[in-house]
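Structure record follows, encoded as C-alpha cells.
Note that one protein chain is taken out, while the other chains of the complex remain in position.
Labels A and B are assigned to the chains in the order they are written; within every chain, residues are numbered from 1.
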Amino acid sequence: MRLTEHPILNFQERRGKKVTIYFEGQPIEAYEGETIVMALHAAGIRVLAHTFQKDRPRGLFCAIGKCASCLMTVNGIPNVRTCITLVEDGMQITKQKAKPKLPTTAKPPKWKDPEKIDADIVIIGGGPAGLMAAIYASDAGAKVALLDENPMLGGQLVKQTHKFFGKREQFAGVRGVKIADILEEEVKKRENIKVFLETSAIALLQEDDTKLVVGVRKNKELVEFRGKAVIVATGAMERMIPFENNDLPGIYGAGAIQTLMNTYGVKPGDRVLIIGAGNVGLILAYQLIQAGVEVKAIVEALPKIGGYFVHAAKVRRLGVPILTRHTILRAEGKEKVERAIVAQIDENWKPIPGTEKVFEVDVIALAVGLRPSIELLHQVGCQIKYAPELGGHVVIRDKRLETTIKGIFVAGDSAGIEEATTAMLEGKIAGIAAALSAGIASPEWLKEIEKAQKELDEFRSGPFGRKVLKGLEKVVVE
Amino acid sequence: MINLDKIDPEKTFICGCDVTLKDILDVLDEGITDLEIIKRLTRVGMGFCQGRYCIVTAAQVISAKTGKDMKEIKLPTSRIPIKPVKIKVIANE
Partner (left out) sequence: MSEVTIIGGGITGVALAYELAKRGYEVTVLERRFIGSGSTFRCGTGIRQQFGDEANIQVMKRSVELWKKYSEDFGFPFTQSGYLFLLYSEEEIEDFKNNIKLQNKFGVPTRLITPEEAKEIVPLLNIEDVLAASWNPTDGKADPFKATMAFAREAKELGAKIYEYTEVKDIVVENGEIKGVKTNKGFFSTGTVVNATNAWAKLINAMAEVPITIPIEPYKHQAIITQPMKSGQINPMVISFKHRDAYLTQTAHGGIVGGVGLEEHGYDLTPTYEFLKEVTKQFIQIIPALKDLRILRVWAGFYAKTPDSNPAIGRINEIDEYYIVAGFSGHGFMMAPVVAEGVADLITKGKTNLPFWWYDPYRFERGELRSKAIQMG
C-alpha cells in the first residue's frame, strides 16, 4: 500500500513516471526512481524468495544492499539485490526457487579492460560523512570521485523526516532529508567532484603509491577508480538478534522501514512491534505513527530507555507503551509475521516464566543497534579493534581519521556509530586530511581541521558523548 | 547481550542461509569454540551476505555460551570481492 497523506512528505510530487513491472508474470504498478522491492511491497508482495535448503520464506531486511535477503531473478539474471536496483518499465521479476542450472551452450565472452577513473581522492559512500568529505576535499583543491551503491545520495539522511538536534552550523532544527538535499546541491556545484551512483566498491587495494578502488556499476560494468588517498564512509549495518522464526518476512531492520515509508512512501504494514528503545527505535515509532501505522509497543531489554528523553516523552504521549526489561522470544506466522511473543527478563537476561505477552502485529522492527561497515577497511588490512561503545569492530585511526594504512581514511558511522552531525564533522576532517596527505591542500587548511575537531569535542561533551569518548580512547592513536 | 533461553534453537536462525542456532550449539557441544572453525563447519558467514549480518551474531552466541569476551573473538577477515560479483562483470562482457 502506498502512503497518500503524510504530514511532512509529499510523495505525489516526488514520485516519478508510472511504469509497469511484472512479478511472476503479473503486472504491477511502479514509479521510476523507486527500487524493485519497494514497488513489490507497495503491491502487497512481501515474500521475495524461499531458501534453497529449508524452503524458508525470505523478505526485505536491510534495504541498503547488504544482507542479501532480497535476492531475486530480474530479467533472467539471478541473485539481483532488488532493494538497490531501480525499476524499469517492462521488467520481469521472479522468485528464485532453486540454485541455478547453467546452460551447456554458452560461449566464452570477449574480454574487455575496465573503464578507468583517475582522481586525487576516491570517496566510498555518499552519506553525510562522504558528502562533507567530498565538499571539503574539493575546496582544498582535490579532484574527487565519489561512489555510492544506492541510487541516491544522502545515505541514512534521506530517511530522516525529523528535525535534527545539535548546533546551527550542523543544521540543527533542519530535517534530515533536507540536509541531504543541501549537501547534494553543494556537491553538484563543484565541478571537480564526480559522482557515481549505483556503484558498489568491491575491493580496496594498494598499488605502490596509489590506491585502487574496484567498483561495479549497475551490477554490470567494472570500473577502476585510482587516487592518492581513499576515504571510506560506508556507514553502518543493522544488528540481528536470535529469536524463534527471526527470519520471517515482516521482520525488518529499522532502517528498512524508514526507507519504505520515508523515502518511497510505501506503508510498511498495519501493526508494528519495535524491538529496541534507543533513539532509532523511538524516532521510528513516531515516524510510523506519522505515516498512519499503529505501533503496539516498544520492547527494550535494558532496565532503562537508551534514547534521548524528548524522543521517549513524545512516544509515550502518543500512547505507545515502552516495555523495559523485556525481550522477544518468538515470531509466529506462516509465510510472514502474524504475531510476536515477548517476555520479561531477569537481571541475567533470562526470560521469566509466565510473563509472556502476545502482540498481533504484521511487522517486527529491529532497532537493536548498528555496527560499523568496515568490510573494505578490514579487507585492505587496516588494524581492527573491538569497541562496543562504537558499535563493535572499528578501525584504529589517528585524530585526522587516517587508518593504520597511510592514505586510507575513515569517517562517519563506518568509523564508529554516532550521529549525522558527527559524521559530517568527521567527513570534513577526513576530506581535508586526505587532501593534505595527497599533497594538494595548502597548510592553511589545518586550521579548518582544528576548528572541526573542536566542534566535535564540544558535541561529544554532552552526556551521550561520554560513551563515544570511552570508545574513542581505545581506537584513536597519535 | 543476547537471550538464548526459552527459544527453540532449531527455529532460530543465525544466518540467512539456513544456519540455525542449533547448528552452532551442536558444534559448541563437541568442544569446538573457535569462530574460524565454527564458520567452516556450519557455513555461517560463508554465503551471500559474506558474513555482514550473521558472523557477529555467531560470535555473540559463542561469547554467551563459553563466557569468552567479545573482544577476544577475532572476526574472520573480509576478502575481495566484498560484494559477490559476477564473473562476466570482471570480464567486462
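Note that in this section a contact is a pair of C-beta atoms (placed from the backbone, for glycine too) under 8 Å apart; a residue touches a chain by one contact, two chains touch by 3 or more.
Predicted model, so just to flag it, every value in this text is computed and none were measured.
Colleague: Decide which residue listed in A:M1, A:L205 or A:V476 touches the omitted chain of the complex.
Modeller: Spelled out, the listed residue whose C-beta touches the missing chain is A:L205.
Colleague: Taking the full complex into account, find the residue in B:I2, B:L28 or B:V85 that is in contact with the omitted chain.
Modeller: B:V85
Colleague: Under the stated touch rule, tell me which residues of subunit A contact the chain that is not displayed.
Modeller: 52, 77-79, 98-104, 106-109, 111, 203, 205, 212, 214, 381
Colleague: For review purposes, identify every residue of subunit B that touches the missing chain, sorted by number.
Modeller: Contacting residues on subunit B, toward the hidden partner: 30, 32, 34, 36-37, 40-41, 43, 46-48, 50, 79-81, 84-88, 90-91, 93.
One rule holds in what follows: only the chains that are shown with their structure count from here on.
Colleague: Averaged over CA atoms, how far is the centre of subunit A from the centre of subunit B? Could you give it in whole Å?
Modeller: Taking the mean C-alpha position of each chain, the two centres sit 21 Å apart.
Colleague: Which residues of subunit A touch subunit B once you look at their complex with the stated criterion?
Modeller: Going by the criterion above, the answer is residues 51-54, 56, 58, 61-62, 65-69, 71, 79, 109-114, 149, 200-203, 205, 214, 216, 219-222, 237-247, 301, 327, 329-330, 343, 345, 349-351, 353, 371, 373-376, 378-379, 384-386, 388, 392-393.
Colleague: Residues of subunit B touching subunit A in their complex?
Modeller: 1-8, 11-14, 16-18, 21, 47-50, 52-54, 56-57, 61, 70-71, 75, 77-86, 88-93
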